[in-house]
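Take a look at the structure below.
Removed: one protein chain of the complex. Kept in place: all other protein chains.
Right after this comes subunit A.
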Amino acid sequence: MSDEYYLELSENPVQFENASSVNNVFFDEANKQVFAVRSGGATGVVVKGPDDKSSVAFRMDDKGEVKCIKFSLGNKILAVQRTTKSVVLPDKRTLKLLKSQSINVNWYMYCPETAVLLLSTTVQGNVLQPFAFKSATVSKMSKFEIELPAVPKPAKLSLSERDIAVATIYDQLYVMYLKHHSRSTNSPGAEVVLYHLPREGTCRKTHVLKLNTTGKFALNVVDNLVVVHHQSSQTSLIYDIKLRELDGALNVHQPVLPARSINPYKIHLTGPAAAPSQAPVPCELYSSSWSVFQPDIIISASEGYLWYLQVKLQPTLNLLQDKGKLMDFLLRRRDCKMVILSVCSQMLTGGDKGNLSVVATVFDKLNQVYKEYLDAEQAYTAAMESGPSRSSTSYKRPVRTQAVIDQSDMYTHVLSDFTEKKGVKHKFIIAVLMEYIRSLNQFQIPVQHYLYELVIKTLVQHNLFYMLHQFLQYHVLSDSKPLACLLLSLESTYPPAHQLSLDMLKRLSTANDEIVEVLLSKQQVLGALRFIRSVGAHDNVSARKFLDAARQTNDTMLFYTIFRFFEQRNMRLNTLFTLIGHCEEHVAYFKQVFGENALMKQATA
């Protein structure tokens, strides 16, 4: 079971003194700071932030109950609210009114990440007026209306701030509305309605997340997933708004995975009451004293903990059977690389052997992302080369996310192990390798040599030379010098590899020396000479290796022919007979066999 929990609380929570009759606890969403105010501040205020740097402790006079307390950004100014209508700044500061708007407001909500303020207006409270703050200017964005499940009569405030949250999902700002189940409409359960709030333009209802149940809910956003906590069942659901559902018209989403509880969490008791060796106690999850803040914060005031909610990807492997959908889901997650690779391994070698079309789908999805990255990288390089001045529109180097799974990742973590695995049919291995190569080709990604090597190795291991031959015939395995050399090494077990290798070297057109070496090693001295002449390189080759090879054949006529050829070449080039110096031995042999007079006159001169 334990590997089924796909949500967990962060391991290093922010700890603070739990709320009590003498200790009030406040949370500031902008700075993510928790304020523990003891006795109205007289016995101390302890401020804890996400890291140690943002933690502060101080005292202040107790001037009555503190309603709210916050620092400005950078902990420069402290503001304390003790009454509904006044805010105190401990130091002497003046405030200046920059701009004023006059609106009847029921409540407000501020999103610090995007600096957007939402105001609830009208009697029912369902018309929201957003404002955007940007470097000391305030701009009014177009207002929009939240559709209420039922219109109350007479009209009264019907939209509570508890049911509204603002969050950034996939770099877009959304207003999330928790629409409770209503008996009047026939919906089977509550839903979360997402309103997309663009910087410019109108706000539009874009996504509906079906909760399929009723009760008390809380929302978080983690890794671009909307997490809905359901208190009564003590479970959570996650939604990915980019996962397309089949009935696509309006984006209605079902949970990606079945409902699961957050991973059980244990608290190490500290303080004077706790003995050092005391076993940790399980923490009550989904407790009524929990407060949930955007995007991913859960605070338990009664226990004095602030956690960040996290998504664990490994359990999704077993919870989501549709591998294509699983890939779509994983590719959009932050720490997805190793999980994706293990999905691939599992798909190929695990008990549930995925069929080839699933394998193909998965490869295509991976390579699509891979290709997009390669293209972006290439465009960036091209833009940089064309001069940074022209591309002043801040060409950013593309970020290589974990979702970019390249050939070396696949080779190292998936394919090389897979091909070694015992008990897997070689037919399947080859089919998988070819499928990967097909997918790379389809996205026009150049295939790395080591993949070809893997194919060849597998084919050779199973004596499937004719298959290999056909692949080479159709240039499925692209030409390269290493591949040609690999083929040469196969010649003893499969003679046609010789021809295949020579053809490949020929096509490369940069491997003339290699061709000569191959031919000479086969004692095809004349062939080598004819070849080097046909490519017009016979003026520059060393005579010695040809003469060596000719001597080895023990064919004196052949030796004579080769010797003559180089003799004539050297005369034509009007250089000294370079044979001498490198080839005295051969000149001597020539004289010995054919006599001194057989040497050309100039050559001896």
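One rule holds for everything that comes next: contacts are C-beta pairs under 8 Å (C-beta built on N, C-alpha and C of every residue); 3 or more make two chains touch, one makes a residue touch a chain; residues count from 1.
By definition in this document, contacts and distances are computed from a predicted model.
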item	value
Complex member absent from the view - protein name from UniProt, among "RT30 protein", "Guanine nucleotide-binding protein subunit gamma", "Pre-mRNA-splicing factor 38" or "CCZ1 homolog, vacuolar protein trafficking and biogenesis associated"	"CCZ1 homolog, vacuolar protein trafficking and biogenesis associated"
Option touching the unshown chain, where A:145, A:372, A:503 or A:548 are the choices	A:503
Full-complex contact with the absent chain, from A:434, A:460, A:571 or A:599	A:434
Among A:15, A:442, A:480 or A:556, residue touching the chain not depicted	A:442
Contacting the left-out chain in the complete assembly, out of A:101, A:139, A:233 or A:473	A:473
Sites on subunit A contacted by the missing partner chain, in the whole complex	355-357, 360, 427-428, 430-431, 434-435, 437-438, 441-442, 466-467, 469-470, 473-476, 496, 499-500, 502-503, 505-507, 515, 527, 530-531, 534
